[in-house]
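One structure coming up, written as structure tokens, with questions to follow.
Excluded from the complex is one protein chain; the other protein chains are retained at their positions.
Chains: A and B, in written order; residue numbering restarts at 1 for each.
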Amino acid sequence: MADALLQIGGLTKRFGGVVAADAITLDIPGGEFHAVIGPNGAGKTTLVGLLAGEIAPQGGTIRFDGRDIARLAVFRRCRLGLARSFQITSLFREFSALDNVALAVQAHAGHSFRFWSDARREAALREPAQAALARVGLAARAGVRVDRLSHGEHRELEIAMALATGPRLLLLDEPMAGMGPEESARMVDMLRALKGGITILLIEHDMETVFALADRITVLVYGRVIASGDPAAIRADAAVREAYLGENEGSAQ
Amino acid sequence: MLYFIEQCLNGIQLGMLLFLLAAGLTLIFGIMDLVNLAHGSLYMLGAYFAATFAALTGSFVLGAIMALAASLATGMVLEIIAIRPLYGRSHLDHVLGTFGLLLFFNELVRLIWGPAGMTLSLPSEMLSAVEIIPGVFYPVYRLVIILVTLAVAALLYLLVMRTRLGMLIRAGASNREMVGALGVNIKLLYTLVFGLGAALAGFAGLMQAPILTVQIGMGENILILAFVVIIIGGIGSIRGAFVAAIIVGLIDTLGRAFLPDMLRSVLSNNVAITLAPALSSMLIYMLMAGVLVFRPEGLFPAASK
Partner (left out) sequence: MTARGDPLLNPLRVAWLNPRAALVAVLLAVLGLIPLYAALTGDTFAITLFTRVLIMALAAVSLDLIMGYGGMVSFGHAAYLGIGGYAVGILWKEGFASGFVQWPVAIGVAALFALVVGALSLRTRGVYFIMITLAFAQMAYYVAIGLERYGGDDGLTIRTRSQFGGLIDLNNRTLFYYLCFVILLMSIYLVSRIVNSRFGLVIQGSRSNERRMRAIGFPTFRYKLVCFVIAGALCGLAGALLANHTNFISPSMMYWTRSGDLMVMVVLGGMGTPFGPLIGTVTFLLLEEVLSRVTEYPGLVLGPALLLVAIYLHGGIAGLLEGRRNG
């Protein structure tokens, strides 16, 4: 696919004897909402690590907007427009929600070698941060310290931070992990609202969510891509059914 | 050439002492994740105990044995009273707490034994030198240090590799939480490990007492060297501590012995005289810096996480 925003080619990673990523090939065009699903141990976390830059691949390529990023440091990838959220919440706990997001804004608002002015008074940082919080429904909680927010709010904040970096591709790692049904439904609505405007690569566990949101789905089992296509095709795919047999009744119907 | 061999032996001997200290430190750090600045104090106590007991009993060997037991006991008591509350804390808390212990012990020693330091004399058999290779005479006692420490190293190896306690130690060094989850009596394990470390430190202290020093604050200088050793060797690894200790001992000793002359041959005499001592002391730190840059986990890292 010539114009794909993200082109993954033959991406491979081994940990000792375990092949966590086995020649993964995947193209994601701009604007697409793409989901990667797979049972536990499928290598989803490794894939996220490889794309984000925390893990170095042993083989294969990753091209973002035509540019080879396989060897780029984590922070550089974010600067190019590849933002990620963490599966296990990773925030600045002693700071307020607004501070958290404002930092994400700050990372992309020029350099930070400014030593004198109070950064918490910089409208150029606070306003976009407030807007990002509003987008995920956290506007009212802007001034609350992160360690006083609920788990669901943490997950929403994760996404707000990723959004605040002004990304071209959002890499969301199980954003609904640990959320209750009501909160999950809210998150699904939020993600649906983001759809189309920004390219999204969603790593997910839950079939229902994925089928509700994704334009295309890739199924990963033991590090290999066993199927990739639109939801209907995936639903009908025999290999996928086999992989999920007993894992998730009802949702593939 | 003969001088070179002698200096190599001295370097190995220093390395052996460093190993004893480093082994304890690395065990304690590897298993309990504790940075222990008071380790040098245990080294100092070992020397003082030995000097005292040797004077009391009139026998160096008897004094040494008693000092070893006293070091072990002191270590275990210290662990129970003062060290336990520090587990799980930040390393900064460890540094502060054990720094306090270091100050305390220096003062305690001054209170009990006075500020002047002590001497510990060797039994007469050990005072002579032995011809180990034709032309090279080396003091018997220094040889004893090397051989005894090698024996201790071997025992330690057996302990760690072949006993149940050792298995727990190895498991603990690479995955602390797991050992706890396995239902092992962690508290007892920790006390034993700390005691073992204290005994090793005390042993090093008492061994070097006759040839080097028994004085307040003696633990501090060598403690830093021991830290350098475990960083180079890899935290948590006894094998690493052994190899690194020998390397550090050799580099330090040979550096001090030969660097001044080497410098003198390339630089002017005055400059060489000024630079040499500083440079020799710096050598090990430069080595450590190098290791940290190229291989931060150390030469033989033990921890898998």
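Note that in this section a residue touches a chain if its C-beta (ideal position, glycine included) is under 8 Å from a C-beta of that chain, and two chains touch if they have at least 3 such contacts.
Note that the structure is a prediction, hence the values are computed from the model and not measured.
With touch as defined up top, name the shown chains that contact the chain not shown.
A, B
Tell me which residue among A:Arg120, A:His151, A:Arg192 or A:Arg241 touches the hidden chain in the full complex.
Of all options in A:Arg120, A:His151, A:Arg192 or A:Arg241, contact with the hidden chain holds for A:Arg120.
Which of B:Leu21, B:Val35 or B:Ala245 sits in contact with the chain that's absent?
With B:Leu21, B:Val35 or B:Ala245 as choices, the missing chain is touched by B:Val35.
Could you tell me which of A:Gln7, A:Gln87 or A:Thr165 touches the chain that is not displayed?
The one listed residue touching the chain not shown is A:Thr165.
Among B:Leu86, B:Leu168, B:Val214 or B:Ala244, exactly one should touch the missing chain; which is it?
The single option touching the absent chain is B:Leu86.
Which of these, A:Ala107, A:Ala139, A:Ala185 or A:Ile226, touches the one chain of the complex that we don't see?
Looking across A:Ala107, A:Ala139, A:Ala185 or A:Ile226, the contact with the absent chain belongs to A:Ala107.
Which chain A residues would touch the chain omitted from the figure, given the whole complex?
Interface residues of chain A facing the absent chain: 52, 54, 73-76, 78-79, 83-84, 86, 90-96, 98-99, 102-104, 106-108, 112-120, 122, 143, 145, 161-162, 164-165.
Name, in rising order, the residues on chain B that touch the hidden chain in the full complex.
Counting only chain B, the missing chain is touched by 29, 35, 37, 82, 85-86, 89, 91-108, 110-111, 220, 224, 227-228, 231, 235, 273-279, 281-282, 285-286, 288-289, 292-293, 296.
Going forward, only the chains that are shown with their structure count from here on.
Where the centres are mean C-alpha positions, what is the separation of chain A from chain B, in Å?
49
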